[in-house]
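Rather than the whole complex, this shows some of its chains in their spots.
Chain lettering (A and B) follows the sequence in which the chains are written, and residue indices restart at 1 in each chain.
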Amino acid sequence: MTIITERKETVLKWQEELAGSSPEEVLEWALKIFDTGRIMQSSSLGLEDMVITDMVRRISPDCGVFTLDTGRLFQESYDLLEEARLKWKTPIQVLFPESGAVEALVGEKGPNSFYYSLENRKECCRIRKIEPLKRALSGLDAWICGLRRDQSVTRGTVDLVEWDEAFGLVKINPLAFWSEEQCREYVREHSVPVHALHRKGFPSIGCAPCTRAVRDGEDIRSGRWWWENPESKECGLHKK
Amino acid sequence: MTIITERKETVLKWQEELAGSSPEEVLEWALKIFDTGRIMQSSSLGLEDMVITDMVRRISPDCGVFTLDTGRLFQESYDLLEEARLKWKTPIQVLFPESGAVEALVGEKGPNSFYYSLENRKECCRIRKIEPLKRALSGLDAWICGLRRDQSVTRGTVDLVEWDEAFGLVKINPLAFWSEEQCREYVREHSVPVHALHRKGFPSIGCAPCTRAVRDGEDIRSGRWWWENPESKECGLHKK
């Protein structure tokens, strides 16, 4: 049995142990079992991410938080990042794409290449999100994400703790079983800052050109890459 | 007499020779006297820049055009860049800031540091605009810009051709003596694409967090870094 197989089995064991745990319990467990400096929260500044940052800051202020600045975010995303910085008095690490890669992409295919093909869109996600993410994850044993089961058709099987096949480390989703309503309640109760665009009809927020408002009743992630099939709507951060 | 002094004298001589020339005449002269590959247009995607790109494309399609993607532009700026790419069927070179420098700045001072002090603002301009600009200018003998005399209090003495002290090369401003109205007329007549935000009250457009709409009668550049003194409102690209 290889190390990875063993780790996957450990993760299955942990899934059983953590079954029914609250988000805070999951985080307390994770921040105890994974060593400081080898676990971080990855925040996309969404509702769920803000909930988790608040929980993490209460449980273990030493746990780092990073976010990916793709160079194409809404100004409202930067404003929220600033609010977070001021509230929690702790720097959120920002990863930015390599200039050479962006210059080559935009120079060759223009600044809006992602609208033309799924391949182009994934190339853009790779340069602006995945490569910087890899730098952030290097040296970590686990990362904490804000995935929830009822967010999207692509996320129905998300678990509290998973083996992340794509990046080769453990992934913790403390809110896997929470509803959007529970998240909203948490931020109200704890005065957690949230993205200004949520109020304007954007439930899930990514890059500005690839995100739009959705109508009531539409799938939460239907405003992301709205011109693509529902099945392809992941940027590569959360592959199955 | 040093080489630079000599070049400055040559520039003064050129100023006399070019006095009264039309923008097209200035460009024809510049694209004949400066060798291919050693002169480029620097476009900020403003009204004047679009006018010049159209003129340049007619006179000498070989002349390169570059723009600075600071990572904080309006989506409308990217859309215009895409329109330009499709119209002129030629890539506009894009310069993007170094990831390490942006990560250090934002990690330390947050994403909106420029609002807190003039020093911070200039640091952000330096990392996102000046350093990439220097890469673009390296190896050039001249750059073509869209400065006009009546744009701002800081631009009243702009000339058709100047020695650029800050970057050490010749600067061509073919529209130095044109009015905004003349630019508008040109784009109407030649169906040149323009920035969508002009219609929404933004006469001068830079980074999203540092640009706002102005009221009728206000100075054209009053929407740039609106919280600063009028005298300090240059990003360093066009120092006197």
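What we mean here is this: contacts are C-beta pairs under 8 Å (C-beta built on N, C-alpha and C of every residue); 3 or more make two chains touch, one makes a residue touch a chain.
If you're wondering where the values come from, they're calculated on a predicted model, not measured in any experiment.
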item: Complete complex - number of sequence copies, 2 represented; value: 4
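One rule holds in what follows: only the chains that are shown with their structure count from here on.
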item: Parts of subunit B lying in touch with subunit A, wherever the complex brings them together; value: 69, 71-72, 75, 78-79, 81-82, 85-86, 91-99, 102-103, 106-108, 110-112, 132, 208-209
